[in-house]
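All protein chains but one are shown in place.
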Amino acid sequence: MVMTRVSPRRRVPRMPRMSVLTWTGVALLVLFLLLALVGPLFASAPDARTGQTLAEPGAAHLFGTDHLQRDLFARTAEGARVSLLVAVAGVGFGLVVAVPAGLVAGYFGGRWPDELIMRTLEAVQALPLFVFAMFVIGITGTGDSQLGPVTLTATTKVVLLLGVGFIPYFARVTRSATLVEVQEDYIDALKVIGVPRRRIIAGELLVNVLPPVLVQAFLWIGVAIFAESALSFLGLGIQPPRPSLGNILGDATSYMLLGAWWYSIIPGLVILVATVGFNLVGDGLGDALDADGRH
Amino acid sequence: MSAISVEHLSKHYLIRSGRRGQDRLVHAVDGVSFEVPEGRTLAIIGESGCGKSTVARMLVRLAEPTAGRILVHGREETDRRTIQLVSQNPWSALNRRKTIRHALEQPLVVHGLHPGAAARAARVRELLELVGLTEDYLDRRPGGVSGGELQRVTVARALAVEPRVLVLDEPTASLDVSVKALLVNLLMDLQRRLGLSYVLITHELEIARHLADEVAVMYLGRFAETGDAEQVFSAPGHPYTRALLAAVPGPGREPAAPLQGEVPSAVAPPPGCRFHTRCPLAIDICAQTEPELRPGPDGRRVACLRQDELVLSPDPVDKETETR
Partner (left out) sequence: MTAPHGVPTFDRRRFLTMSGVLTAGALALAACGGTDAPKTGGGGEAKKIETLTFGITSISDYLNPLSTTSSRVHWITDPVVESLYTYDASLKSVPLLADGEPEISADGLTWTIKIKEGVTFHNGDPLTADDVVATLTFVTDPKSTSDWTAYFVGYVKGATAVDKRTVKITLTAPFGVLRSHLTNLPIVHKAFVSRTDTTMGTGPFKVDKVTQGQQVTLSRYDTYHGAKPALLGVVFQAVPDPATRMVNLREGKIQIMTDVSPESVGLLKQDDRIKVHEVAAPSDIMTYFVVKKAPFDNVKVRQALGHAMDRKGVSDIVYGGTASIAQGPIGPAVEGYDPALKIYAETPDYAKAKALLAEAGMSSLTFTLMITSDARMKNIGQVLVEGWKQAGITCTLEVLDIGPWVKNWAVGEYQMAMTGFESGFGAGRTAYTVLGSLSSLNPLNFGYKNDEVDKLLGEAWAATDEAVRAETCKKINGILAADAILMPPVHPRLIVAQRTDISSLDEKLMGVSRISLPAVRSV
């Protein structure tokens, strides 16, 4: 029996060059993350009173102050952090529900579990996220709600609503990727070996299906930030005094015509930077993934 | 007792049509029977679409037979482990994101073999040794391993659950010419050492010649000819077998002209002998009566109405001359 030496490794395909657009996205994202994650550490307390109402941006207050004499930089930084956390949590919740659903649907592609899951998702998707969110919050109110023994805070409700809105999209992506992956021979091979179905789906399929799903999730964080901001802007999302980019903007509109331009432009700009940043970087990731290919 | 024995195995697929009464039945495999003794190899050869891969899938229970039985050591085996599969494309047959160590340990974990991390690790080393690979392969992923070596990994994986029968579905088809031989040698070696029975599905006649003890020639879901490998290969009995073999270049022989006619669809097999539409020796009766596999004088079985007439010679018989 001839013992074979280790043959030279095959080259792993190199990552494609990142386009200018992706670099722009990275820059924007870095700015946003610095504000959201590092900002709150260095800023003053977001609720503290500074003694100046609606002060213009300047040396003392980088972003000026708001109508309740609070430092706008501190509030925007904390608001960015809150918006980011809520967005990530919402996307996370969506993934936790959607990925297993998509995996099962894709694994059983064409058979009844697939049909059942896809019809349910279609029903969920039929209702626009916004209308649904307004409906739920209209019924349960903007404060805490009791769901049996559990108390849902306003923040929790937003996270859940965002997550539910994302489930159909994530599930579809997962399902598509699963449908393709399931055609690989190793799925059959594992069945022949006797690996239980559960283990094949969760242990083997998942790890191959996750990368495109995670890229999508990344993209949707940007969308989630935007959606949460819109909800909070209307007063349906994060409640005061807890800041979020959206509710700061909502307060700011009353003072726009009084000349407090910084109050509305700055949070609006931050939302834009975040949304576009996540979008561009997510696209770049997606391109890299495609180029990387299967083998 | 044979290691594996198959009786009247059939697989029919229903193709649903939108219109009522237009549903059609695909006869992928139609009443196939064979036996493989312990430690021996049966090769099933034929063109693509003849149904041999479907037979393989039924053997490893990836597909449910429409009719027929599969017996291992005389019993209808329910344990998955007894019949394992080695398939064509090793890169597809292994999870590209998992290490080879994982691929080899997983069957042990799933079936509770060699429990304990240390025992499993030892067994995995053993398996690698069996197929002639060193330990440094363990932490690698399929992407960085060459085809021949990777196919050995799939063989090792199949052996992990200690099967009695290996179904090899085109095991060398994806490999370079230089590497095919290595794998064939390994397979033969393993058969000797472990007493495995092989069912080899292939379209590569040279490989079949090397490995097979018995051969079954499949056409459109049925066996056209079965028998001892040497006999069938040197002096084919069925017109189809002759045509198949003649199409392959041999020592000092040019490949002959390909068969005339098209492969009929498996949805509506031709009446009578399924091969009659392309058979150079077909006569009227061939279109009416379906021939059964009948044993010939030398132990071979051929399904041809004109079997007795045909002179057993390595050359194909021209339709014009009919007989020699």
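Note that the chains take the letters A and B in the order they are written out, and that residue 1 is the start of every chain.
Please note the rule applied: a contact is a pair of C-beta atoms (placed from the backbone, for glycine too) under 8 Å apart; a residue touches a chain by one contact, two chains touch by 3 or more.
Quantities reported herein were computed from a predicted structural model and do not represent experimental measurements.
Colleague: Given that one chain is not shown, what are the shown chains it touches?
Modeller: Hidden chain contacts in the full assembly come out as A.
Colleague: Quick one: say which of A:20, A:59 or A:257 touches the chain that got left out.
Modeller: Spelled out, the listed residue whose C-beta touches the missing chain is A:257.
Colleague: Out of A:32, A:108 or A:226, point to the residue that touches the absent chain in the complete complex.
Modeller: Once the missing chain is taken into account, the touching residue is A:226.
Colleague: Using the touch rule from the top, list residues of chain A that touch the missing partner.
Modeller: 47-49, 53-54, 67-69, 141-144, 169, 172-173, 175-177, 212-213, 215-216, 219, 222-223, 226, 235, 239-241, 251, 253-259, 261, 264-265, 268-269, 271-272, 275-276, 279, 283, 286-287, 290
Keep this in mind: only the chains that are shown with their structure count from here on.
Colleague: What is the distance, in whole Å, between the centres of chain A and chain B, each centre taken as the mean of its C-alpha atoms?
Modeller: Between these chains, centre-to-centre, one finds 50 Å.
Colleague: Across the complex, what residues on chain B touch chain A?
Modeller: Touch residues, chain B against chain A: 60-62, 80-81, 83-85, 87-89, 91-98, 106-107, 110-111, 132-134, 136-137, 140, 143-146, 149, 154, 157-158, 160-161, 182, 186, 189.
Colleague: Under the definition above, what is the set of chain A residues touching chain B in their complex?
Modeller: These residues of chain A touch chain B: 1-7, 9-10, 12, 184-186, 188-196, 199, 204, 207-208, 294-295.
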